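As you look at this complex, bear in mind that one protein chain is not there, while each of the others sits in place.
Take a look at chain A:
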Amino acid sequence: MRASNTYILLLFFLTFFKSYSQSIITGIVNDEKGQALSGATIIISNNTSSSILAYDISNSLGEFETNVNDISSSLILKVSYLGYTTWIKNIYNKKQQIEIHLVPSTENLKEVFVEAKIIQQHGDTISFSVAAFKDQKDRVIADVIKKMPGIEIMPSGVILYQGKPIQKYYIEGLDLMEGRYNLANENISADDVSKVQILENHQPIKILDSLVFSERSSLNIKLKKKLTISGNAELGVGFSPLLWKAKFTPMLFSKKRQAIVTYQSNDTGTDISRQIHNFSSENSDNNASIEKTNWLGLTRLSKPPFLQELWLDNNVHLASVNALQQIKKDVILKLNVSYLNDFQKQSGSSNTRFFTPTDTINLLENNQNKLFTSNLQSKLIVEKNTKNNYIKNNFEVNKYWDSQKGVTQLTDASLEQNLSNPFIAVRNKLQLITTLGKQLVDFQSNIGYTNTNQDLEVIPGQFLNLLNNGKPYPKINQLLESIRLFADNSASLTKALKQFTMASKIGFSIQNQQLNSDLVMSENQQNISPDFINRLDFTASKGYFENVIQFKSKDEFWKLRLKMPISMIHLKLEDENYSNNRALNRFVFEPNFYLQKKLTAFWETSIAAGLNYNYGNVRRLYSGFVLTNYRNLNHYNAPISQQVNQIYSGTISYRNPIKQIFIKGAYSFSRTKNNLLYKNEIDENGAVILEAIESDNFINYNNYSLGGSKYFKKIKTTIKLNARYNQSNQKQLLNNTYTNVENNNIQLNANLDAEIFSWLSSQYIGTISIYKSSFDKIKLQQVTTNKQALNLFFYLTDNQYLKCTNEYYSNSLSEENASNYFLNFSYQYTFKQSNIDLNLSWNNVLNTKEFINVYSNEFSYVESSYKLRPSQIVTSIKFTF
């Protein structure tokens, strides 16, 4: 470029003897007040043609400078600036300096309007073509969705888009699965799907659209055909002993009718109950929960914290039907019914060390448990979704026929436990959103009923001193019936004003719970002492008014949330055993405050503070003794419990995206005031009697955490380090001695992910936990547990994949078998031509017999061993139809 310029210049010099006269014209552009105008255009042309001889743009001082190479004697100087009249003057072609004053003008630029059709309103839909993401290995739609940008599927099956769980999983615009979308996602054949759409900021309720902004996204599956019938099947066998695995899932989809049916069964340790888990966040309300509650139980064995296929001894059958029918244009009827039947065996032993201020008690138990699960869950939903209102009615009936049998061997005795714990729950949830004047109001009504009738039988009888004057007796039965009725009705509205959002909710809830229990020592027993009987009627009612104010600054550097709920609480407890009927009336204010501030591009900080109150839970209100398991006898012969919690927390984080360094530190403190103190009486057999007595006491928790990570570009490795320290102290009454119990827990984590070669990647996880407890000044033995895992992934060819996992566990408490080591292999081969996957897995290669786990409670250490499945090989094929 520069060379050619020189040539041209040379050419000019050679061609013409006389060189052009060069005039440097400089100047300054000001407005009428003499203020410099920057960005004005200066054009110099000659009289004869409009061609531009020289030009410049004025700088911040209004100055310009032009070089004119022309022979003509006069020039035209034109100075323009937006909003000012253009200044034109004839000047001589010579070096000169000019001062220009521009005069404002009202004349505007001629506007050109963008033709409407050029700009298309896109909405917030992003479409991914399945064909673009699918490769031969992919069978079901989940395999393809996983690969789409911004989407991830968690091990539990929850789908995240941009790191946040999706709100709805639609198939052809219809929400068949109601949060249990895993069943659809893991079963619809990828070949049947044409597109996956992400509906960003999706508002599923039409009446709220364009009024209430949704931050969440939904996903829609577009099918290729109008009517799709497909499905998949998986069959597998293994040893030893002979194992099976079967799964059959036919499906039907059309615009108005959809159904997914599935039957699955295995005894290989795979947990298929997760297929019917509900991922929707609607069920977060505690008051209206219909989760099964287990009042009574067998001695529990702590489940190993790793791959279920290594330890779960099951025999499970699951059948599920999900059907959807569109009745009218905006009305949908949905039915979900599923039945699960499972038989699980657990075997293991546990060594519990109870610490009392005066003594240490050891309890050795050897447990063989058989768990029978049988439950039917059904849900009928009617939904009307129009631009004017939204109605959704959700009717659920869940029934459980569960029972458990256990044999426990103690050092010098053996006992049998039989538990039957059936449960039934019925709930109706109605939501109605409609306009009231100009405001949208959201009405919610939940009513429900639960009933459980549990029976725990322990042979022979326990708690001899308390129950039978120290004499042995053949058996003891704990009968317990709990009936609960609840209703919660509320109306809420939300208003947005610039950067502020305000939400108000007013409502009333009432809950009645009856608890009847009897401790029976023999069938023809007369006159049981009232100490072992409960006839309880508990009513809790609450009127509430909640206000939430949120603020988000325009640049999103400030975020603030203030919750100010006030409520009137009335509790009434009628108890035949307890002389005075207990009642409580409270007016409470429970503020909660959260502030987040981004300080710079790298630093961010947040603080939070809150206050809340908890009053009386039936599970801690009964005054007669209840045998919750063979060695725990509880009663709460005290006033209604009252708790006041204060929570404070703060975080500071640093993220440097250029250097890929992330550091976060957090601290939180909470203080709880209780009016009741729980008194534990531990006898020499490890049996615990729990009572509540009235005495104000405090529990303090301190949590510190610090973590960081760094990515090393050259070796494609990420290293993460985390440390956490928890400390708590509280007063307890152990065997009639007041003690100050302090628990300390330190946890250190290291994590390393490396892509070593394109065909090999590896992952290392290391965790060390240290527990320390002390009673007053007495320090107890420190327990350290240690976990190391190394996983290697080999991508042998495009259609072959081998995974090797190694895990090592150890602890400082166990005297023998203090460390466990596991090795597993899994291999997958995909037939490129047909839709068949072959999978071969070999779990517990070293045939490790048991797993030793150590954990601590408030005043005990538990060392438990769990019998594992033997080394097993399972091979399975999976195909779609």
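Keep this in mind: contacts are C-beta pairs under 8 Å (C-beta built on N, C-alpha and C of every residue); 3 or more make two chains touch, one makes a residue touch a chain; residues count from 1.
Quick note on the criterion: contacts and distances are computed from a predicted model.
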Exercise for the section: Choose one: "ABC transporter ATP-binding protein", "Multisubunit potassium/proton antiporter PhaC subunit", "NADH-quinone oxidoreductase subunit K" or "GLPGLI family protein". The correct choice is the protein name in UniProt for the chain not shown. Expected result: "GLPGLI family protein"
Practice task
Kindly state which of the options A:24, A:57 or A:778 is in contact with the chain not pictured.
Solution key: A:57
Handout entry: Residue touching the undisplayed chain, where the options are A:33, A:387, A:438 or A:554
Key = A:554
Exercise for the section: Could you tell which one of A:512, A:577 or A:763 touches the chain left off the display? Expected result: A:763
Handout entry: From A:257, A:405 or A:598, residue that would touch the chain that is not displayed
Key = A:598
Fill in the blank from the handout: In the full complex, chain A touches the hidden chain through residues 1, 38-43, 49-52, 55-57, 59-60, 78, 80-82, 86, 108-115, 118-119, 122-124, 126, 133, 135, 137, 146-150, 152-155, 160, 163, 200-201, 203, 209-214, 496-498, 501, 554-555, 557, 598-603, 655-658, 660, 662, 707, 709, 711, 713, 718, 720, 753, 761, 763, 791, 793, 795, 801, 803
